[in-house]
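Yeah, one chain of the complex is gone here, protein chain that is, but the others are all in their spots.
And then subunit A:
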Amino acid sequence: MSGLKLRNVRKSFGTLEVIKGVDLDIEDKQFVVFVGPSGCGKSTLLRMIAGLEEITSGELTIGEKRMNDVDPAQRGIAMVFQSYALYPHMTVRENMGFALRFAGKPKDEIARRVEEAARILELGALLDRKPGQLSGGQRQRVAIGRAIVRHPDVFLFDEPLSNLDAELRVHMRIELARLHKELQTTIIYVTHDQVEAMTLADKIVVLRDGLVEQDGTPLELYDDPSNHFVAGFIGSPKMNFLGGVAEEGGIRLSDFPGQLVPSPVSLDAGTPVTVGIRPEHFSSTGTATLDVAVEIIEHLGGETYAYARGDGPTLLTLATDNDRTLKAGDRYTARFDPGVLLVFDKDGKRLR
């Protein structure tokens, strides 16, 4: 019922176009994450869905109804802000009931819904406090509570965890996943943190410069990125990229001129390409090899990453099957299966 559709949606501030034609389908009950570097337009797009920014052209429908010119309060959405935006002069209870009060709901219903949200978010003991007396995590939960009481069709989250410390962020991430399961509503979530995107999303939408670069499930984006940008953005540690030229029988990488790497796709000889390989795709087995000199070792306990170089300037990140004996300065033969290589053309488009 509460799916969303965006059709060629654009937004300009004066002569500056920040959203350059977005087409997107969001299904009912989907957890969708907008992700991208800062300035890519993800927050603006969210604010357009919320009704806080006008849509310059294009069409937004929520649950089959055109929403372009509908008042934010009538769109069936609720929003959680990065700064929480709690009303500082009201108690938690009043903050949570505020929207219902203005919607003309009877007092006992407001009380009931506030209690219900407080139960879901374990805020019961805090209802009579003011936001100033709460910790960051508690404020965050109140902000979510304020959204829940409205029983919206669509929740909008604008970088809700970025003001929290690392530990709390992990905790709240799990809470949000649990909440989505419990509430069974559509969620649109904006973040620049690709780990949040990977862990929470049913569908990730990668934005850059006001355009959708790719959308799909987290694993689709991870396994099958359609361009250089998405490949580099999704995944942690980041994918390694090496420049090279296609030759008869493989690709000659400029950082490894002494060897040919077998290409997973057929290429015309002489085509300049970029090859991508994820750090975790290196291992102690595999038919293809790269000989590198180790510069830095990072022991994470469960895995050991080596930062290493071939004959060129590119510093590669390699998983080593947790080889704890490696030291900086060692020569190392990194092995991989050539099938995992991703090949991009000079414009960054994936070659398949």
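As a convention for this text, a residue touches a chain if its C-beta (ideal position, glycine included) is under 8 Å from a C-beta of that chain, and two chains touch if they have at least 3 such contacts; residues count from 1.
In this text, contacts and distances are computed from a predicted model.
A chain of the complex is left out here; the name its UniProt entry carries, from "Tryptophan synthase beta chain", "Lactose/L-arabinose transport system permease protein", "Roadblock/LC7 domain-containing protein" or "Metallophosphoesterase", is "Lactose/L-arabinose transport system permease protein". From the options A:132, A:270, A:313 or A:329, the residue with contact to the unseen chain in the full assembly is A:132. Looking at A:73, A:219 or A:328, the residue that reaches the missing chain in the full complex is A:73.
The chain that is not drawn here is touched, among residues A:89, A:178, A:327 or A:349, by A:89.
Residues of subunit A in contact with the chain left out of this view: 47, 50-52, 71-74, 77-79, 81-83, 85-89, 98-99, 102-103, 132, 146.
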